[in-house]
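I am attaching a structure below and will ask some questions about it afterwards.
The other protein chains are all here in position, but one chain of the complex has been omitted.
Which chain is which? They are A and B, in the order written, and residues in each are numbered from 1.
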Amino acid sequence: MKRKRTIEPLFWSLFGGGGAISALFLPALLVLTGIVIPLGILSPSYEGLSSLLSPWYSRLLILGIVSLSMFHWAHRFRFTLHEGLQLHPYDKTIAVFCYGLAALVSLSAVFILFIQ
Amino acid sequence: MENDPKITLEVFRYRPEQEDKPVYQTYEVPLKKDWVILDALNYIKDHIDGTLSFRWSCRMGVCGSCGMMVNGNPALTCATFLNKFAPGPLRIEPLDNFPVIRDLVIEMTDFMNKLKSVKPWIIREEEKPVEEGEYLQTPSELADFKTYSMCINCMLCYSACPVYGLEPNFIGPAALALAQRYNLDNRDQGQQVRMDELSTDEGIWHCTFVGECSVVCPKGVDPAGAIQRYKIQGATEWWKSLVLPYGKPKK
Partner (left out) sequence: MERKVMPNIKMYKRHIHILWWTNRWIHIKFIARELTSICVAAYSLILLFFVKAVLTGPESYEAMMSFLVSPLAIIIHVLLLGGLLFHSITWFNLAPKAMVIKMGDKNIPGILIALANYVGWFVISILLFVLILNV
């Protein structure tokens, strides 16, 4: 039987995974790193933060959150351009740009978190 | 009737033999408490202007013929009361996203083709002989797909769906919900055939879950939910076929 191969299920899975992980983790992380810590409501020591983030599993979690969130953005933004601005004739270009950027950020995150 | 208050209807008119662009014609009709919009349109047709064209049949929300845009929202005109829009005026247009043949009558060939494309019938790998009796189904198995079987093909969801409007090849809400109606039927074995047909850009993956199809559905079918469930199923199958490239996942 013919099976039309489409790559959309991959992008949709990444979008879905990213949507879930960002919905669960990002608000609390933003409140911590962007509001509570800068305003001094909580002031964790540098050593504490460093030992919290240094283990490989912490870095893996951060990589997962950042990378999936980027792919979540890529998918939604692609279709927002499609529908909101009626740019569907340029789908290929938009898709390459959106998913390409997400992949680039993910690769940089691997470099930053694990290689550097 | 002379004593009734009046309400103004601005009705979309397109008569291809006489105009290239539609015009809006206003009619004043009695505003009766027990009238639905279809009653007002029939009043116009019978007493004011016999040339107005529109489709209708059952007057009771079953046939799915009388869907129109009422003040910009898709609605069954037989199930929408006139006095909800008092004092008016109130604008009646043909369903969005479809070409217009005349006045309030739209062209639905595309919808019919798309309905057919999802193979909306029970597919068996092998039919069992009649002597062996019927395929049995428990109430719980019936409940798995019953909501999706309530569709009356009124096309309100198609005119509510911006994706269908923008993306001509998108299969659209009602047809995909109908596919799920058969996929979730325990007597059916055609999931794989339909998945091959529908796990494409124009099948399920173009839907961005605007969700309005489910809001306007007069029968509570929830096409938006059906499509999201279908996406999860499609994504699961995709990963499976990636991991098991040689063995097709059996359903």
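Going forward, a residue touches a chain if its C-beta (ideal position, glycine included) is under 8 Å from a C-beta of that chain, and two chains touch if they have at least 3 such contacts.
Computed from a predicted model, the values in this text were never measured in an experiment.
Trainee: In the intact complex, which of the presented chains make contact with the chain not displayed?
Mentor: The chain that is not shown is in contact with A, B.
Trainee: Against the chain that's been left off, what residues of chain B make contact? List them.
Mentor: Touch set of chain B with respect to the missing chain: 14, 16, 20-22, 72-73, 96-97, 99-101, 107, 109-110, 113-114, 117, 140, 143-144, 162, 165-166, 168-169, 171, 202, 208-212, 215, 222, 224-225, 228-229, 231-232.
Trainee: Can you list where chain A touches the absent chain?
Mentor: Missing-chain contacts on chain A: residues 18-20, 22-39, 42, 44-46, 48-54, 59, 62, 65-66, 69-70, 72-73, 75-77, 79-80, 83-86, 105, 108-109, 112-113, 116.
One rule holds for everything that comes next: only the chains that are shown with their structure count from here on.
Trainee: Taking each chain's centre as the mean position of its Cα atoms, how many Å separate chain A from chain B?
Mentor: 36
Trainee: For a test of understanding, state which residues of chain B touch chain A in their complex under the given definition.
Mentor: Against chain A, chain B makes touches at 162-163, 166-167, 192-193, 196, 199-201, 205, 208, 231-232, 234-235, 237-239, 241.
Trainee: Which positions of chain A touch chain B when the two form their complex?
Mentor: On the chain A side, the touching residues are 1-4, 6, 8-10, 12-13, 16, 79, 82-83, 86, 88.
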